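One structure is given below, represented as structure tokens, and several questions about it will come after.
A single protein chain has been omitted; all remaining protein chains appear in their positions.
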Amino acid sequence: MQQLRFFCKTGFLTLLVGLISVALLAALPTSALAQQKTIKYGTMHPLTGAYAVLGLDQQRATEMAVEEWNAKGGVLGHKIIWLHRDDELKGNVAIRRVKELVEEEKCDFIGGTLSGSISLAMNEFACKTKTPYMAYCMSDMVLGADQCEYGAAFMVLPYSASLAVSQYAFKNVGKKWYSITADYRWGHSLLEGWIWQSQQMGGQFLGNVYVPLGTTDFSTYFAKIMAAKPDFIVMNNLGADQTAAIKQAVELGLTKNMKIICTKTAQSTIKELGPAYNENVMGGMTFYWKLSSKYKGAKTFVDKFMKKYGSPPEQDGESAYVASNLLFMAIEKAGTVTDKKKIMSALEGLKYELTKGPEYVRACDRQRVQSYVLVKGKGAKAKGWDIADIVAEIPGDSIIMSCEDNAKKLPFINVKLPK
Amino acid sequence: MVDDRTSTIKLPNLHSPPKPVIVYGTFIVLLFLPLIISTPLATEILIWTIFGLGFNLLLGYTGVLSFGHAAYFGLGAYAAGLAFRYLDASVPVGIIMGILAAMLLACIIGALAIRSKGVYFAMISLAFGQMLYFLALSPLKGITGGEDGLTRIPSLDFLSFSLGKPLPLYYFVCIITGIMLFVTWRILQSPFGKLLQAFRENEERAKACGYNTTLVKYCSLVISAFYAGLAGALNTVYLSYVPLSTLFWLTSGTMVMMTILGGKGTFLGPLLGVGVFLFLQNTISLFTPRWELFVGAIFVVIILVFPGGIMGTLTEKFAAFRMRRQGE
Partner (left out) sequence: MSEIPWNVIAMQLFFGIALGCIFVLLSSGMSIIYGLLDVVNFAHGTFAMLGAYAVFVVVSLSDSFFVGIVSAVVIVGIIGMVIEFLLLKPLYGKDPLLPLLLTFGLSVAIPDFMKIVFGLIGKPISFPDALSGAITLGPLTLPGYRLFIIIFTLVVMISLWLFLKKSDLGMIIRASTRDSQMVQTLGINVSRIWTVGFGMGVGLAALAGAIAAPMMSATPDMGVDMTMTAFVVTVVGGLGSLGGAIVGGLFIGLVVAFTSYVASAYSSVAMYFCMAVILLVRPRGLFGEQGRE
């Protein structure tokens, strides 16, 4: 026992000395930085986990925006110090790290995240600490009671994606549809959008299957769908789920008789599917790099990104780029770096032209109003990053409900989802 | 198979409860933790330590492996969260609700499954844990918030300290951790604690001595659920939010890993395991997005170098060293 006690005593002593020296080392650089006039922007991206590709693009695009502003001399003469953290796509990790960013690193502004559910928690945290939060992802946070004057959202609302894609589908593809929906709130929001639009445009809804997240075998669902013979199948899912679903649909020869339409897809998903993402598969995005032939801003952005990182940006990269830029523009417009409330109101109604045509941030709920792009796969003809063609760009104003409706979640709250 | 080193050199019993100075000393070190690492990280380490202390009672001192402790942790978190959100409960009331919910669940699962042995108990508890997770994800999403987790938990105060502020929150959790360290220490010293350890060493013999082994294991499970529920409820206070992932099997898995890493069946093992795990994860990810590669590799190395867990192997090595010196 005596030895044990001795060991513990010396052990603690060494531990303490070690830890104190680490702390001293860590404290040094921070004190050196405090001299300049700076603002601190902290962002969160899932760099690990299933959506690491998208998280990485968010981080890169944010880096690009910050570098551009710093090259111009910063915001109102303040150098932007940018910190970023891996949120691992996990709620508890995200909140711990964002607490570190705000409470320890004293970040003035926060941004990022790829998951709608994490963005809701971040939004709450932002409200409680009065820190402006730029959400990069598709999020419901401007809807209903989640509205908070310190949060702003820069990807489209989930239902907007459905409205955009369904508008095109019912006009150009067919009326009979069947859907595969990831069984969580985001998937359900998309489905609500589809059903509502279907009622407006005379679509014929044949049925839906809810699929748990992380499902790898979809063949068991396709038997039912093949029997129903729809004109097209709607995929309300993402990432690995979408990859598996499309691969297996193509395997079963479904694309010979019907189209597949993904409400939201991603460049990396198309790439990952290779030849399986053929001409009969379509998907929605907020940004695809081929917009660069349509918009000058897109071209500058895509070229620069491509040159710097070697691949064209994902829609999530574009969203991050616009969100960071808008934050800095709002600070400039407000003429203050400290009055957070004034900065947020400067963001309201902000008009700009960055990566697409002229756009604006809606004054009432700080939601970016933007167009939605529908692309079609190229299957075996894909080459390098030329993996899809744009078939339509649906203007932003036509796919977003008024603020009054949004606050009451109308009209989608009245949509009855199938069991 | 028996580790032959233990039979050749007589070692002090590693698993005996530590001297009081260690308990108090640890608490004092914890008081200064926010000076060394970031406060949110320190808070999280303490919460997981509480979870780990209870888990270690079950795994390290009783020898029962549960792979579904996320269920107790998560249920504690949700119960507290629901109490805060809908009943406007005060902090102590919410925490007590969390503890009670977790213990109730342990009573049920324990009654059904505690007779299963070894890996099979681990797997049944995993099955229950995952069922709870999927229930919270979909069928019960009206209550739990589903994938979004439980949000809109109001700001919490305790004795006019705002627990939304980092330092008051830390010391609130720290004091509870201190209490739990003390409680654990007392449990280990009590006859019940001795009984637990007797079971782990040789269940048959304990049975032959007339003890109801099932009942003791059952009690151990319920006690460890108390810790898990408390940790879960504190996690809710800390995040003001309950992520669904608290119920996911990875939470249980991480707990198992942390406990073995630190040294199961050693008093400070959980604290060390939790600390090393979270600190590595938090620090390396600042330098590279591919931190998992390094954390995984460090893990493998630690296991090879410290097969008894960090605390276990260190104590063992040091004791053996002292023995040798005394022999000379």
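A few notes on this one:
Each chain gets a letter, A and B, in the order it is written, and its residues are counted from 1.
Everything below uses one rule, namely that a residue touches a chain if its C-beta (ideal position, glycine included) is under 8 Å from a C-beta of that chain, and two chains touch if they have at least 3 such contacts.
Quick caveat: nothing in here was measured; it's all calculated off a predicted structure.
Contact with the chain not shown here comes from a single listed residue; of B:W48, B:F172, B:Y227 or B:W249, that residue is B:W249.
If you put the hidden chain back, the residue from A:T220, A:T338 or A:S398 that touches it is A:T220.
Shown as candidates are A:E251, A:D303, A:D339 or A:E353; the residue that touches the absent chain is A:E251. Among A:S268, A:T286, A:S319 or A:T355, the one in contact with the hidden chain is A:S268.
What chain B contributes to its contact with the hidden chain is residues 1-3, 65, 112-113, 115-120, 123-124, 126-128, 130-131, 134-135, 138-139, 249, 253, 256-257, 260-261, 264, 290-297, 299-300, 303-304, 307-308.
On the side of chain A, touch with the chain left out of the figure occurs at residues 48-50, 52-53, 56, 183, 209-212, 214-217, 219-221, 223-224, 226-227, 240, 243-244, 247-248, 251-253, 268, 271-276.
The rule is short, and it goes like this: only the chains that are shown with their structure count from here on.
We define each chain's centre as the mean of its Cα atoms; on that basis chain A and chain B are separated by 35 Å. The residues of chain A lying in touch with chain B in their complex are 1, 3-5, 7-9, 11-12, 15-16, 19-20, 22-23, 47-48, 52, 56, 85-86, 90-92, 95-97, 99-100, 103-104, 116-117, 120-121, 124-125, 128-129, 145-146, 183-186, 212-213.
Across the complex, chain B meets chain A through its residues 12, 18-19, 21-22, 25, 29, 35-36, 38-41, 44, 134, 137-138, 141, 146-149, 151-152, 155, 164, 166, 235, 239-241, 243-246, 282, 285-286, 289, 291-292, 314-315, 318-319, 322.
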